[in-house]
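Structure, as structure tokens:
Left out: one protein chain. Kept in place: all the others.
Then we have subunit A:
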Amino acid sequence: MGVIELSWWQLALAALMVVMLAGCTAALRLGMSRSLLIAALRTVIQLALVGLVLEALFAAERLVWVVLMALAMLLIAGREVMARQQRRLLGGWTFGIGTLSMFLSSFTVAVLTLTVVIGPEPWYRPQYAIPLLGMLLGNTMTGVALALDRLTDTACRQRGVIENRLMLGEPWQVAIGDIRREAMRSGLMPMINAMAAAGVVSLPGMMTGQILAGTAPGLAVKYQILIMFAITLGTGFGTLAAVTVGSRRLFDGRERLRLDRLSAPRS
């Protein structure tokens, strides 16, 4: 069974309904019709462009192009982590920490999954590598951004507590220990919730896609489990790494709390 062809006019029908929704939000004065329409437009343009890129990539099937694509995705994800912070670490540290921790976790898990578990021929076959990395990066990005934001925000609000603990002679790791654990938990929580609800409350997107494309549900389920585990690994280790490095950066060599290394909160 093949996939039923979708033509542009059929998409236009769906788009028309989005416009109707925008009309309703305008009538209710929610003040978000504009951003809704812009976001919808961005979806069309971005996905159309990435479709072109993927077609070229699949046709070429060269390692160097796959790597370049992966790097571009990583840098955009790093920028997105930075954009989601109320308070950034100054001097590009948020971008650096976010990008590095996503690189370490997502890329390692993606390469391991490709070479050891799935094993396409060649291992970097773009049909497997790019979607896998995309799902990993997308979720890791959410976890890392949430955890870093929680870390810096809580450190600012609990400055008095951290400094009082330092005054009592506690090492910096102990003084910020509770806050660090809380930040790590907030980064891991979405993935744990997603795994707990998978199949019961929500049908995961990739599995749905594969079933729509004609894959037997049994195989789609196996792929989905693999992806969920890979995403959890990537998000988990990425979050742990980002919070570990980020919390170190909040202190200097003399173990002083240095909130002056954070930008002012965005209004």
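We take it that a contact is a pair of C-beta atoms (placed from the backbone, for glycine too) under 8 Å apart; a residue touches a chain by one contact, two chains touch by 3 or more; residues count from 1.
Methods note: contacts and distances are computed from a predicted model.
Student: Just go with whichever of "ABC transporter ATP-binding protein", "Molybdopterin oxidoreductase", "Acyl carrier protein" or "Cytochrome c oxidase subunit IIa family protein" UniProt uses as the name of the absent chain.
Tutor: Spelling it out: the chain absent from the display is recorded in UniProt as "ABC transporter ATP-binding protein".
Student: Just name the one of A:R87, A:R165, A:R180 or A:R249 that touches the chain not displayed here.
Tutor: Within the whole complex, the residue contacting the unshown chain is A:R165.
Student: Tell me, which residues in subunit A touch the chain that this view leaves out?
Tutor: 158, 160-161, 163-172, 178, 252-257
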